[in-house]
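Here it is: the structure, laid out below.
A protein chain is absent from this complex, but the other protein chains hold their places.
On to chain A.
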């Protein structure tokens, strides 16, 4: 927008100041620009700039668009899309009923179970692989019990290094997105709408399809997009649980960049991945534009209820069982392993002797080898928390204005929207290397700065924050604001009395995402982190990089600490209530 237009819009502002609900076009753009400015500036500097730096190294080569390069891209693109679609559908299949469960019913241990479903999101893949292995591996509990039970010679379940393992892990990781984004919308939904439709003669399915589903559509779309993009750019899961037979674009980018140093091919793959991300984000925006429904809001917290009839009880019981099996069991393996010692005699695996021990935890606090790179667990935890805290603050502060602009999007908002999703489509390796090239010399010599890690995390957290805030903000009826304004409330007061209570829960959900994204991110961290600011995931990798029972045990102990830390944090964040709206 030209300066002339800005000046003009400022003039118009004076003229139209009393008619704020019928804004002229330039004024609305000015509004958008202000809201987008911080986030756009941020991603320009910390995403597009490093990205063009690293891609620029590759695109000037004749190899860049050679048939061989394109073949590599095509080979992995098909599988990447295939597994991402399957994973997304499965995640929605588990996540939607789970979201419904948490939004509608009250049951014992609900808050804990809900917090636990968010924990996988930040667990390093090595640790998740260990958990899955302890549960489902060839010598995992399930196989051993089945072998004993059915008198089999070989393990009946072989899930390791199969597509099944990839899908299962993706559901394990990403269901929390659906639970939080859709569940948040569900809990804002006024159940009286359904009750009214039922009274008017609609059967439950009809009520769902005609009332609930259309109202939830924006949040389902947002959740589906996030889940899909996460599966589309999945790396650790494919690498460690899928094994070498499966290669996605992201894995191929990693191999081409870090092992082969084949930057032209890596650049081509990265650009294809980014273009796909952009396409999906634009598709999402289009679909979202077709649905814009504002309904009366209700805080349904007071309407939560225990099951009424048998069918509801069966639903609740089934869902809790599924969630427990899917989320709690694999994670339970880690804390259990972190306190059990395997006996020295390893020969006789048929009856494995284990005993309880706190050795691994004690050992964590001892710098046994007097190493310069010893990681004190408390310090690692504090570093992790500090990075996560900064990420939450930065991404909320920049994401909120954007989400509020997108709540009532104009053409500029719609155009800019997909750009902010792009960081989800960039490979962590590409971004990490881009950071190193872009920020290792003036004007932005940040390479030695501990800031680099939370800045990279913010880039990744921002799309989550925006996507989880936007549906909530969009659902605030404009007439509430108008009513408040008419009653003489200042715009600030209007915001605090009308908007804030409604978005509060969405802000919490967004904060949870930013928090977990930061705690669990390893790809970019491993390239950017300084050894003197270790995080918990880097500590876990350090232990697992050498053989020995003590190392393995300490990795499990560190992972357990990470799990407890996140469960507690999420539990506390979600326990927050608005002042004056029912206490704890």
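Definition applied: a residue touches a chain if its C-beta (ideal position, glycine included) is under 8 Å from a C-beta of that chain, and two chains touch if they have at least 3 such contacts; residues count from 1.
FYI, contacts and distances are computed from a predicted model.
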Quiz item: For the complex's missing chain, which UniProt name, "Thiamine ABC transporter substrate-binding protein", "Methionine biosynthesis protein MetW", "Homoserine O-acetyltransferase" or "ATP synthase subunit a"?
Solution: "Thiamine ABC transporter substrate-binding protein"
Quiz item: Quick one: which of A:85, A:260, A:289 or A:378 touches the chain that's been left out?
Solution: A:260
Practice problem: Please pick, from A:29, A:46, A:121 or A:541, the residue that touches the omitted chain in the full complex. | Solution: A:541
Self-check item: Positions on chain A where the hidden chain makes contact
Solution: 31, 34-35, 37-38, 57, 126, 129-130, 133, 137-139, 155, 160-161, 239-240, 243-245, 254-255, 257-262, 341-344, 346-349, 352, 357, 359, 367, 369-374, 386, 389-390, 393-394, 397-398, 400-401, 404, 429, 433, 436-437, 440-441, 447, 450-451, 491-492, 495, 526-527, 529-532, 541-542, 544-553
